[in-house]
Each structure stands twice: as structure tokens, then as C-alpha cells.
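Note that one protein chain of the assembly has been removed; the remaining protein chains are unaltered in position.
Entry: chain A
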Amino acid sequence: MKRLFSSHFWADKDVQQLIGKQLRIGVILSSIVVFIGGMIYLSRHGHESPDYGTFAGVRQGLDNLPGIIQGIMQGKGMNVIQLGVVLLIATPIIRIALSVFAFLLEKDYLYVFITLLVLGVITFSMVGGLERL
């Protein structure tokens, strides 16, 4: 019984380490991508003047993943930055997905359910068509 308890304790610790590492890698990786994209963007458009005074939405292709990837293929800096932004948004979402497995390993089915619920809300916000309202 005591061993069982301690093995649970270590599993918990390992999960915390893993989540901590994943969050850090996500932030570092996305900042690098944002930085690279920023350099490309500045070298091509640095001399132009910024225009954010009136809201017109972003340029076409920057508001969805296929469009972002397509722009990267054409070497557009803005799209590379946006890929970094998408990676950044994905970082906490991947943390949730990791937690589902962590709670499964611990056989804590209540929290598997709770975590899946959170994942469900986020998935709904992604594919629920809320942006068209």
C-alpha cells in the first residue's frame, strides 16, 4: 500500500515535470518562429507605414491554418509570424491534451472527464463557426 502511494506520488511529479517542460518548449519554439517571421517581414516591409487605425481584419490567408501554410510556402514573413502565433495558442491546448493522458495513467476518471470537457469547449470554439457571427 505504501509503495502504491509512493508510485502515485512519483507519477504525479513526473506529469508536473512533463507539463512544465512542454509549456516552456512551446513558448520558446513559437518565439523563435515569430522572431524569424519578424525578420523576414521587416526586411521586406520595414520601410512602409503601419496602418492599424481602422479595423479591416487581417489580410486574407492569415485567419486560417491552410492559408497561413500556403503563405509560408511563398516566403511571406507575416505568415511565418502567424504560424508562431498559432503554435503559441496551441501550447496550452496541448497541455490539456497531455493532462488527459496523465489522469488516465492515474486512473482518475473523474478528471479525465473534466479535462475532456475543457478540451471540448476549446474544440467548439475552434470549429463551432463562432467567427462568422
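Criterion: a contact is a pair of C-beta atoms (placed from the backbone, for glycine too) under 8 Å apart; a residue touches a chain by one contact, two chains touch by 3 or more; residues count from 1.
To be clear about the criterion, contacts and distances are computed from a predicted model.
Participant: Can you work out the missing subunit's protein name as recorded in UniProt? Choose among "Phosphoribosylformylglycinamidine synthase subunit PurQ", "Probable membrane transporter protein", "Putative spermidine/putrescine transport system permease protein" or "Isoquinoline 1-oxidoreductase subunit beta".
Facilitator: UniProt lists the chain left out of the view as "Probable membrane transporter protein".
Participant: Please pick, from A:I69, A:V86 or A:L105, the residue that touches the omitted chain in the full complex.
Facilitator: Looking across A:I69, A:V86 or A:L105, the contact with the absent chain belongs to A:V86.
Participant: Identify the residues of chain A touching the omitted chain, counting contacts across the whole complex.
Facilitator: Given the touch definition above, chain A has residues 13, 16-17, 19-21, 23-24, 26-27, 30-31, 34-35, 37-38, 41-42, 45-50, 52-55, 57-58, 62-64, 78-79, 81-82, 84-86, 88-93, 95-96, 99, 108, 110-111, 114-115, 117-118, 121-122, 124-126, 130-131, 133 touching the missing chain.
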